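Sending over a structure as structure tokens; questions will come in a sec.
With one protein chain removed, the remaining protein chains of the complex are shown where they sit.
Each chain gets a letter, A, B and C, in the order it is written, and its residues are counted from 1.
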Amino acid sequence: MIKVGIVGATGYTGVELLRLLAIHPEVSLHVITSRSDGGLAVSDLFPNLRNHIDLHFSEPDVEELSACDVVFFATPHCVAMSMVPKLLARGTRIIDLSADFRLRDAKQWEQWYNMPHTCPELLAQAVYGLPEVNRKTIRTAQLIAVPGCYPTATQLGFLPLLEQGVIDPIQLIADTKSGVSGAGRKAAVGSLLAEASENMKAYAVAGHRHLPEIEQGLSDVCKQAVSLTFVPHLTPMIRGIHATLYGKLTKSVDLQQLFEQRYANEPFVDVLPAGSHPETRSVRGANVCRIAVHQPQHRDTVVVLSAIDNLVKGASGQAVQNMNIMFGLDESLAINNIATLP
Amino acid sequence: MIKVGIVGATGYTGVELLRLLAIHPEVSLHVITSRSDGGLAVSDLFPNLRNHIDLHFSEPDVEELSACDVVFFATPHCVAMSMVPKLLARGTRIIDLSADFRLRDAKQWEQWYNMPHTCPELLAQAVYGLPEVNRKTIRTAQLIAVPGCYPTATQLGFLPLLEQGVIDPIQLIADTKSGVSGAGRKAAVGSLLAEASENMKAYAVAGHRHLPEIEQGLSDVCKQAVSLTFVPHLTPMIRGIHATLYGKLTKSVDLQQLFEQRYANEPFVDVLPAGSHPETRSVRGANVCRIAVHQPQHRDTVVVLSAIDNLVKGASGQAVQNMNIMFGLDESLAINNIATLP
Amino acid sequence: MIKVGIVGATGYTGVELLRLLAIHPEVSLHVITSRSDGGLAVSDLFPNLRNHIDLHFSEPDVEELSACDVVFFATPHCVAMSMVPKLLARGTRIIDLSADFRLRDAKQWEQWYNMPHTCPELLAQAVYGLPEVNRKTIRTAQLIAVPGCYPTATQLGFLPLLEQGVIDPIQLIADTKSGVSGAGRKAAVGSLLAEASENMKAYAVAGHRHLPEIEQGLSDVCKQAVSLTFVPHLTPMIRGIHATLYGKLTKSVDLQQLFEQRYANEPFVDVLPAGSHPETRSVRGANVCRIAVHQPQHRDTVVVLSAIDNLVKGASGQAVQNMNIMFGLDESLAINNIATLP
Partner (left out) sequence: MIKVGIVGATGYTGVELLRLLAIHPEVSLHVITSRSDGGLAVSDLFPNLRNHIDLHFSEPDVEELSACDVVFFATPHCVAMSMVPKLLARGTRIIDLSADFRLRDAKQWEQWYNMPHTCPELLAQAVYGLPEVNRKTIRTAQLIAVPGCYPTATQLGFLPLLEQGVIDPIQLIADTKSGVSGAGRKAAVGSLLAEASENMKAYAVAGHRHLPEIEQGLSDVCKQAVSLTFVPHLTPMIRGIHATLYGKLTKSVDLQQLFEQRYANEPFVDVLPAGSHPETRSVRGANVCRIAVHQPQHRDTVVVLSAIDNLVKGASGQAVQNMNIMFGLDESLAINNIATLP
């Protein structure tokens, strides 16, 4: 059994991690921490977990956490970086769902997150936990930076095209739509049902923190600088990300075949038949990215549609997928559940 | 392995049954029928089932169905009654999610459903599949009538009070609220998002078909006629039933203890701590009924709050629970999953 | 022109008041105050008001407010009571949308609101602004307490029955459902879209502050103490209240005629034809209460369905209706708009 700790499990990625780990046959939940809700029964905060998880939140404690084989951080940025060095020093492996170790360039990180990075020396060691790209290095990683939700949907959609060099890497556009749970479980007027329901809007068009993360990942793939116009939108639903991706084709190619071949052996990427339109509800609660590729009017713009559940393949499911790989388990263990529809 | 057939799996109780049975370790899905969609791949209709269920819908055929150990009917009323006699005659057990065998009185059935019942002789043999009341008879039943969604939430809420005789059985009120999936997967203007979203209304106040079913069940329990005012409401959400039940107390009693004792050994009824308010999201996708009991202002009206997922404990989950009991399996097998929250 | 001031217009009743008053031909908006957002353009906070209202929020100032003919308070409780005595002393009339002057009994107020009332001497003078009951006294009132949203829907539904003495006043039940805007425009986890959408729950079953307000109003009508079981529910929509009311009939009476006669001359109460079910969307944005009355199965329980928009007939529309009456205008002026559907 893998002894697991979770730091900061009072948010949405936290409760989703608990839902997945509670039924994982190789996991023993050892400690669940919360600075704000120490002492509270986990199921008092999350009524869906009643009769499934009997633990209480405890104050985060490095001693106790270091007794775990692996510790997940489901925290806002800046929390993981304060504890990770100590835990790594004691041999505990880390799966960080926050943004602390996603960018390799500390200066860039500091510019986008407006604060100093306290352990930049670990950035080179951190493995970007996108199994479809980095499966091999994930196996032996001590520190995983789980990709963000938008970056997962966007990179999986662009990857086949950039790897094969069939689109212009400096004319990329990602028009992305996210459910409101992406804003986290924090009291904010803009996320109220009375504000966000029956409403659609773009936000952060001037610059969103996922932009440098996506550009870094895509640049790695095509071995050259990429330029992405990234426009996120807030959509009136709880879960789900739909990324609509646009690229300028530079070669004629069988796009359907290109995508099917690229993901033929990927357990959690599903390339839909030609002419399809993936729906976010088809992945609700499930650790899968469904993708369709189109070339409207046979013109030179390729359109990729990519749908994930932001809390599963976009966060906690992908984190468990990383854990399964790191500990030599079946990669699908406990995360092969079926989306709930309707 | 239990060889399973499903008749009419193109509706919402059908797809939910498939989601649950697809991961059931003791079930082998043999045949899935649809009169309207014969030949279609199941996963073409329900994209959440892609890579989980490879079967195609076939035309309903008694020969093929009778090769199953058990056949589920997830059909509108009047379909099951036309095939059940033949299947029973060949030894196939039946779990009917429709209303065909829920009422014992054929005349009453015909009055509420406006058509003749074609096999009234089977009504006496049918077992009403509410495990919390009829677990023993379910074990050996050949024909199960799975309770309706409103009846499940309502009966589980009133049961402890009527069994102990602490409320007046002729002054019962059930104010119930259902998500729109309760209306089924059929094209109807009133169920359009543009009609049903941002809207709340009562319907069928003059008389709803679940009224005689509930009154029959409650009368059985308290061995006398009951009188229920039943007001269903359409609520702008996909899944969930919240029943708010009112009874007039005739005795002073520790209500919290009464409920906790009644359901102490029930795996799928969760009595919440005193002062709680169950939320439908806490049971979304899960086969559980969460209940709280209140006595506002210490007056003589008891208020019971009862929440289920109409498609799970209110339909398909309960159907699988019946199957588990009928075949001597662990009652919770494959239906002990955790609700998805948020 | 009536010179109008609004105190605390940054909430939902505030913005709705502004939407209605902006087009009122007899109103001149003089000052709009906000303690938190002083200096901000009103249309920066509420983008629907761009090009319709050019004012900025200012700090509340008694001098400036007393230059108005009437001041609306769209504030949380306890704000109005701190300013109203000074404004009344200077001859400014008050329409208070908060709860400060709704209860006549100061002790009861203090018990339900957990704080001392700072001007109990004004309670006797305040007029409860339900025009369907108090139209005459509203005309000359200096201080109006606008009814709460649940109390409006509930009282309008019970009034005809209690006035005519056809139901038992100590066996009243109000099962009420509200959209989330009823919780106000304040950051609270429970009101997030990710928490409140796709969810239904009761709340405050042990005791809600609108209970004493409703019981006071209904007791006035039937000249005796009433007893109400009041269960509010949170519904996944922005606007709307649906009250489902239950009474025990003590006389046989033509209920449809009773309601139609009672409200024959009321411009903002619409009694639907027999057999109807009012929908909250039919009153969305409109200052009307739609009511239907049923007697299911011809038994002795009467069921009244009452629907309003909580922000209009349940708050700001009713406030303007009061103003129209107070200033001798056509009662419907500027509030006779049509609900938006779909």
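Everything that follows uses one rule, which is that a residue touches a chain if its C-beta (ideal position, glycine included) is under 8 Å from a C-beta of that chain, and two chains touch if they have at least 3 such contacts.
The structure presented is a predicted model; accordingly, all values stated were derived computationally and were not measured.
Within the complete assembly, C:341 is the residue of C:40, C:67, C:206 or C:341 that touches the hidden chain. Of the listed positions A:41, A:106, A:188 or A:303, the one in contact with the omitted chain in the full complex is A:303.
From the options A:188, A:231 or A:333, the residue with contact to the chain not on display is A:231. Residue C:22 is the one among C:22, C:40, C:106 or C:274 that touches the chain missing from this view.
If you put the hidden chain back, the residue from C:10, C:75, C:152 or C:181 that touches it is C:181.
Seen across the whole complex, the unshown chain contacts chain A at 171, 173, 175, 177, 179, 194-195, 197-203, 205-207, 211, 227, 229-231, 233, 235-240, 242, 244, 246, 248, 275, 277-281, 284, 294, 296-297, 299, 301, 303, 305, 307, 342. Counting over the whole complex, chain B has residues 12, 179-181, 183, 185-189, 191-198, 236-238 touching the chain that is not drawn.
Those residues of chain C that touch the chain absent from the view are 12, 15, 19, 22-23, 46-52, 181, 185, 197-198, 238-239, 270, 278-279, 281-286, 290, 337-342.
Following the convention adopted for this analysis, only the chains that are shown with their structure count from here on.
Taking the mean of each chain's C-alpha atoms, the chain whose centre lies closest to the overall C-alpha mean is B. Spacing of chain B relative to chain C, judged by their CA centroids, is 39 angstrom.
Averaged C-alpha coordinates put the centre of chain A at 37 Å from the centre of chain B. Chain A and chain C, compared by their mean Cα positions, are separated by 45 Å. Multi-chain contact residues of chain C (touching two or more other chains): 179, 194-195, 197-198, 236-238.
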